[in-house]
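Yeah, one chain of the complex is gone here, protein chain that is, but the others are all in their spots.
Up next is chain A:
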Amino acid sequence: MRRETQNILLILAGGALLKISFTGAYLQYVKPAHLPWLVGGGLVMVALAVISIGRDLIGPRPERAETPDGTHERIDTPVDQADAAVTADPSHAGHDHGADHEGEHNHSARSAWLLLLPVLAIFLIAPPALGADSVMRTDNSAAASRASGTDGRSLFPPLPQGEVISVAMSDFAARAAWDSGDSLKDRTVRLTGFIVAQEDAVYLARLSIACCAADAFPVKVKLDGEGTSALENDMWVEAVGQVQMGTATKETDYVPTLTVTGLSQIPQPENPYEA
(Lines give C-alpha, C1' and ligand atoms only; values in the text may rest on other atoms or scores of the structure.)
Protein backbone atom coordinates (compact mmCIF):
# COMPACT_ATOMS: atom_id res chain seq x y z
CA MET A 1 0.00 0.00 0.00
CA ARG A 2 1.30 3.45 -0.86
CA ARG A 3 2.08 6.00 1.80
CA GLU A 4 -0.55 8.31 0.37
CA THR A 5 -3.24 5.66 0.75
CA GLN A 6 -2.11 4.88 4.29
CA ASN A 7 -2.29 8.55 5.19
CA ILE A 8 -5.78 8.91 3.75
CA LEU A 9 -6.91 5.86 5.70
CA LEU A 10 -5.49 7.39 8.88
CA ILE A 11 -7.27 10.68 8.24
CA LEU A 12 -10.54 8.84 7.61
CA ALA A 13 -10.20 6.73 10.77
CA GLY A 14 -9.16 9.69 12.90
CA GLY A 15 -11.95 11.75 11.36
CA ALA A 16 -14.46 9.04 12.23
CA LEU A 17 -13.38 9.19 15.88
CA LEU A 18 -13.66 12.97 15.90
CA LYS A 19 -17.04 12.89 14.17
CA ILE A 20 -18.70 10.64 16.74
CA SER A 21 -17.06 12.65 19.53
CA PHE A 22 -18.54 15.91 18.36
CA THR A 23 -21.97 14.63 17.34
CA GLY A 24 -22.36 12.76 20.63
CA ALA A 25 -22.87 9.47 18.80
CA TYR A 26 -19.95 8.04 20.75
CA LEU A 27 -22.33 7.53 23.68
CA GLN A 28 -23.91 4.66 21.75
CA TYR A 29 -20.59 2.80 21.80
CA VAL A 30 -18.52 3.79 24.85
CA LYS A 31 -18.96 5.34 28.28
CA PRO A 32 -19.01 9.17 28.57
CA ALA A 33 -15.65 9.28 30.37
CA HIS A 34 -14.04 7.99 27.19
CA LEU A 35 -14.57 11.27 25.30
CA PRO A 36 -11.09 12.81 25.89
CA TRP A 37 -9.49 9.59 24.65
CA LEU A 38 -11.54 9.66 21.45
CA VAL A 39 -10.78 13.31 20.71
CA GLY A 40 -7.09 12.87 21.55
CA GLY A 41 -6.77 9.65 19.57
CA GLY A 42 -8.57 11.13 16.57
CA LEU A 43 -6.47 14.29 16.59
CA VAL A 44 -3.20 12.34 16.80
CA MET A 45 -4.21 10.05 13.93
CA VAL A 46 -5.08 13.01 11.71
CA ALA A 47 -1.94 14.87 12.80
CA LEU A 48 0.38 11.94 12.04
CA ALA A 49 -1.11 11.63 8.57
CA VAL A 50 -1.01 15.37 7.87
CA ILE A 51 2.62 15.65 9.01
CA SER A 52 3.51 12.75 6.78
CA ILE A 53 1.70 14.24 3.78
CA GLY A 54 3.29 17.62 4.46
CA ARG A 55 6.77 16.15 4.59
CA ASP A 56 6.19 14.23 1.38
CA LEU A 57 5.07 17.44 -0.34
CA ILE A 58 7.74 19.87 0.81
CA GLY A 59 10.53 17.58 1.94
CA PRO A 60 13.68 17.16 -0.14
CA ARG A 61 13.25 14.17 -2.35
CA PRO A 62 15.68 14.32 -5.28
CA GLU A 63 17.45 11.26 -3.90
CA ARG A 64 14.39 9.16 -4.42
CA ALA A 65 13.99 7.45 -7.72
CA GLU A 66 10.34 7.19 -8.57
CA THR A 67 9.18 4.03 -10.25
CA PRO A 68 6.14 4.19 -12.49
CA ASP A 69 3.75 3.44 -9.66
CA GLY A 70 5.28 5.96 -7.35
CA THR A 71 7.35 3.60 -5.24
CA HIS A 72 10.41 5.05 -3.59
CA GLU A 73 13.25 2.75 -4.42
CA ARG A 74 16.51 3.98 -2.97
CA ILE A 75 17.38 6.34 -0.21
CA ASP A 76 21.10 6.86 0.09
CA THR A 77 21.80 10.29 1.44
CA PRO A 78 22.46 10.85 5.11
CA VAL A 79 19.84 13.60 5.18
CA ASP A 80 17.15 11.01 4.98
CA GLN A 81 18.53 8.63 7.53
CA ALA A 82 15.33 8.56 9.49
CA ASP A 83 13.29 7.87 6.41
CA ALA A 84 15.67 5.14 5.44
CA ALA A 85 15.42 3.63 8.87
CA VAL A 86 11.71 3.28 8.42
CA THR A 87 11.40 2.58 4.74
CA ALA A 88 14.19 0.03 5.00
CA ASP A 89 11.62 -1.98 6.86
CA PRO A 90 9.73 -3.43 3.91
CA SER A 91 6.43 -3.61 5.71
CA HIS A 92 6.49 0.12 6.16
CA ALA A 93 7.72 1.04 2.75
CA GLY A 94 5.32 2.19 0.11
CA HIS A 95 5.55 -0.92 -2.01
CA ASP A 96 2.36 -1.95 -3.64
CA HIS A 97 4.12 -4.60 -5.62
CA GLY A 98 6.51 -5.47 -2.82
CA ALA A 99 3.54 -6.82 -0.98
CA ASP A 100 2.75 -9.17 -3.81
CA HIS A 101 6.16 -10.76 -3.95
CA GLU A 102 7.54 -10.89 -0.45
CA GLY A 103 5.42 -13.49 1.25
CA GLU A 104 5.75 -12.52 4.88
CA HIS A 105 5.10 -8.86 4.32
CA ASN A 106 1.91 -8.95 2.41
CA HIS A 107 -0.39 -9.62 5.33
CA SER A 108 1.04 -6.61 7.07
CA ALA A 109 0.67 -4.31 4.11
CA ARG A 110 -2.81 -5.52 3.30
CA SER A 111 -4.16 -5.53 6.82
CA ALA A 112 -4.20 -1.75 6.79
CA TRP A 113 -7.14 -1.93 4.37
CA LEU A 114 -9.25 -3.18 7.24
CA LEU A 115 -9.08 0.27 8.83
CA LEU A 116 -11.68 1.12 6.22
CA LEU A 117 -14.26 -1.13 7.88
CA PRO A 118 -14.89 0.89 11.05
CA VAL A 119 -14.71 4.07 8.96
CA LEU A 120 -17.45 2.88 6.63
CA ALA A 121 -19.44 1.53 9.55
CA ILE A 122 -19.35 4.87 11.34
CA PHE A 123 -19.92 7.18 8.36
CA LEU A 124 -22.38 5.13 6.33
CA ILE A 125 -24.18 2.75 8.66
CA ALA A 126 -23.83 4.39 12.08
CA PRO A 127 -24.97 1.33 14.07
CA PRO A 128 -27.57 2.28 16.69
CA ALA A 129 -27.20 1.72 20.42
CA LEU A 130 -27.75 -1.83 21.62
CA GLY A 131 -31.38 -2.62 22.30
CA ALA A 132 -33.92 -5.39 22.73
CA ASP A 133 -32.00 -7.88 20.57
CA SER A 134 -29.00 -7.60 22.84
CA VAL A 135 -31.12 -8.00 25.98
CA MET A 136 -32.74 -11.17 24.69
CA ARG A 137 -29.29 -12.54 23.92
CA THR A 138 -27.98 -12.10 27.44
CA ASP A 139 -29.08 -14.05 30.46
CA ASN A 140 -31.47 -12.47 32.88
CA SER A 141 -29.95 -13.19 36.22
CA ALA A 142 -26.87 -11.07 35.72
CA ALA A 143 -28.36 -7.73 36.47
CA ALA A 144 -29.38 -7.66 40.07
CA SER A 145 -26.34 -9.28 41.61
CA ARG A 146 -24.05 -7.21 39.47
CA ALA A 147 -25.71 -3.94 40.24
CA SER A 148 -25.47 -4.40 43.96
CA GLY A 149 -22.03 -5.96 43.77
CA THR A 150 -23.10 -8.40 46.43
CA ASP A 151 -24.69 -11.77 46.79
CA GLY A 152 -26.45 -11.02 50.05
CA ARG A 153 -28.98 -8.55 51.39
CA SER A 154 -27.77 -5.29 52.83
CA LEU A 155 -29.12 -1.94 53.93
CA PHE A 156 -29.33 0.61 51.11
CA PRO A 157 -29.19 4.38 51.70
CA PRO A 158 -32.68 5.95 51.88
CA LEU A 159 -34.32 7.25 48.69
CA PRO A 160 -34.88 11.00 48.31
CA GLN A 161 -38.22 12.49 49.38
CA GLY A 162 -40.91 13.34 46.84
CA GLU A 163 -44.18 12.13 45.34
CA VAL A 164 -42.66 10.50 42.28
CA ILE A 165 -38.90 9.94 42.29
CA SER A 166 -36.67 9.11 39.34
CA VAL A 167 -34.56 6.04 40.01
CA ALA A 168 -31.93 4.43 37.82
CA MET A 169 -32.98 1.01 36.55
CA SER A 170 -29.97 -0.74 38.05
CA ASP A 171 -30.55 0.94 41.41
CA PHE A 172 -34.22 -0.03 41.30
CA ALA A 173 -33.49 -3.67 40.48
CA ALA A 174 -30.81 -3.88 43.15
CA ARG A 175 -33.05 -2.38 45.83
CA ALA A 176 -35.94 -4.63 44.87
CA ALA A 177 -33.78 -7.72 45.25
CA TRP A 178 -31.34 -6.96 48.01
CA ASP A 179 -32.45 -4.04 50.19
CA SER A 180 -33.02 -5.27 53.75
CA GLY A 181 -34.56 -1.86 54.55
CA ASP A 182 -37.27 -2.25 51.84
CA SER A 183 -36.72 1.36 50.76
CA LEU A 184 -38.91 0.88 47.67
CA LYS A 185 -41.98 -0.14 49.67
CA ASP A 186 -45.00 2.07 48.82
CA ARG A 187 -42.80 4.49 46.87
CA THR A 188 -43.81 5.66 43.41
CA VAL A 189 -40.85 5.65 41.03
CA ARG A 190 -40.19 6.83 37.49
CA LEU A 191 -38.01 4.48 35.41
CA THR A 192 -36.52 5.19 31.98
CA GLY A 193 -35.75 2.37 29.58
CA PHE A 194 -36.74 0.60 26.39
CA ILE A 195 -39.29 -2.14 25.85
CA VAL A 196 -38.41 -5.80 25.47
CA ALA A 197 -41.34 -8.11 24.73
CA GLN A 198 -40.28 -11.62 25.56
CA GLU A 199 -42.25 -14.82 26.11
CA ASP A 200 -45.67 -13.22 26.67
CA ALA A 201 -44.23 -10.76 29.17
CA VAL A 202 -43.32 -7.12 28.62
CA TYR A 203 -40.19 -5.80 30.24
CA LEU A 204 -38.67 -2.40 30.66
CA ALA A 205 -34.93 -2.79 30.09
CA ARG A 206 -31.80 -0.73 30.21
CA LEU A 207 -28.24 -1.73 29.38
CA SER A 208 -25.32 -0.79 31.59
CA ILE A 209 -21.79 -0.58 30.28
CA ALA A 210 -18.53 -0.55 32.20
CA CYS A 211 -16.27 0.42 29.30
CA CYS A 212 -17.81 -0.12 25.87
CA ALA A 213 -20.90 -1.75 24.36
CA ALA A 214 -19.09 -5.10 24.17
CA ASP A 215 -19.46 -5.52 27.92
CA ALA A 216 -23.07 -4.30 28.12
CA PHE A 217 -25.33 -6.14 30.55
CA PRO A 218 -29.09 -5.72 30.91
CA VAL A 219 -31.26 -4.70 33.81
CA LYS A 220 -34.87 -5.76 33.40
CA VAL A 221 -38.09 -4.86 35.18
CA LYS A 222 -41.29 -6.70 34.34
CA LEU A 223 -44.19 -4.35 33.58
CA ASP A 224 -47.62 -5.19 34.94
CA GLY A 225 -50.58 -2.95 34.10
CA GLU A 226 -53.03 -1.64 31.51
CA GLY A 227 -51.76 -0.99 28.02
CA THR A 228 -48.38 -2.65 28.41
CA SER A 229 -49.15 -5.38 25.88
CA ALA A 230 -49.41 -2.84 23.07
CA LEU A 231 -45.80 -1.78 23.52
CA GLU A 232 -43.25 -2.72 20.91
CA ASN A 233 -39.60 -3.69 21.15
CA ASP A 234 -37.02 -0.90 21.39
CA MET A 235 -39.63 1.76 22.13
CA TRP A 236 -38.23 4.15 24.75
CA VAL A 237 -40.66 4.89 27.58
CA GLU A 238 -40.90 6.45 31.01
CA ALA A 239 -42.82 4.16 33.34
CA VAL A 240 -44.29 5.36 36.62
CA GLY A 241 -45.40 2.85 39.21
CA GLN A 242 -44.70 0.90 42.34
CA VAL A 243 -42.70 -2.27 42.84
CA GLN A 244 -44.55 -5.43 43.79
CA MET A 245 -42.70 -6.42 46.93
CA GLY A 246 -41.14 -9.85 46.91
CA THR A 247 -41.14 -10.30 43.12
CA ALA A 248 -37.35 -10.14 42.69
CA THR A 249 -36.46 -13.63 43.85
CA LYS A 250 -34.25 -16.44 42.65
CA GLU A 251 -37.27 -17.95 40.85
CA THR A 252 -37.76 -14.82 38.75
CA ASP A 253 -34.01 -14.44 38.15
CA TYR A 254 -34.18 -11.37 40.41
CA VAL A 255 -36.33 -9.46 37.91
CA PRO A 256 -38.75 -7.30 39.92
CA THR A 257 -42.28 -6.49 38.76
CA LEU A 258 -43.54 -2.93 38.51
CA THR A 259 -47.25 -2.13 38.81
CA VAL A 260 -47.54 0.51 36.12
CA THR A 261 -49.74 3.54 36.72
CA GLY A 262 -48.39 5.76 33.96
CA LEU A 263 -46.54 5.25 30.68
CA SER A 264 -45.25 7.82 28.22
CA GLN A 265 -43.20 7.34 25.11
CA ILE A 266 -39.98 9.39 24.98
CA PRO A 267 -37.14 9.83 22.49
CA GLN A 268 -33.99 7.82 23.12
CA PRO A 269 -31.92 9.58 25.83
CA GLU A 270 -28.61 11.11 24.81
CA ASN A 271 -26.78 8.42 26.78
CA PRO A 272 -28.70 5.22 26.12
CA TYR A 273 -26.71 3.28 28.73
CA GLU A 274 -26.49 3.43 32.48
CA ALA A 275 -23.05 3.52 34.04
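Here, contacts are C-beta pairs under 8 Å (C-beta built on N, C-alpha and C of every residue); 3 or more make two chains touch, one makes a residue touch a chain; residues count from 1.
Keep this in mind: contacts and distances are computed from a predicted model.
Considering only "Permease", "Lipoprotein", "Glutamyl-tRNA(Gln) amidotransferase subunit A" or "Nitrous oxide reductase family maturation protein NosD", the record for the omitted chain gives "Permease", by its UniProt protein name. Set against the missing chain, the residues A:24, A:128 or A:227 yield one that touches it, A:128. Interface note for the absent chain: among A:155, A:211 or A:245, the touching residue is A:211. Contact between chain A and the absent chain runs through residues 1-2, 4-10, 13, 17, 20, 26, 28-30, 34, 37-38, 40-42, 44-45, 48-49, 51-52, 55, 67-70, 73-76, 81-93, 96-98, 101, 104-105, 107-108, 110-118, 120-122, 124-125, 127-130, 132-134, 137-139, 141-146, 149-151, 209-215, 217, 254.
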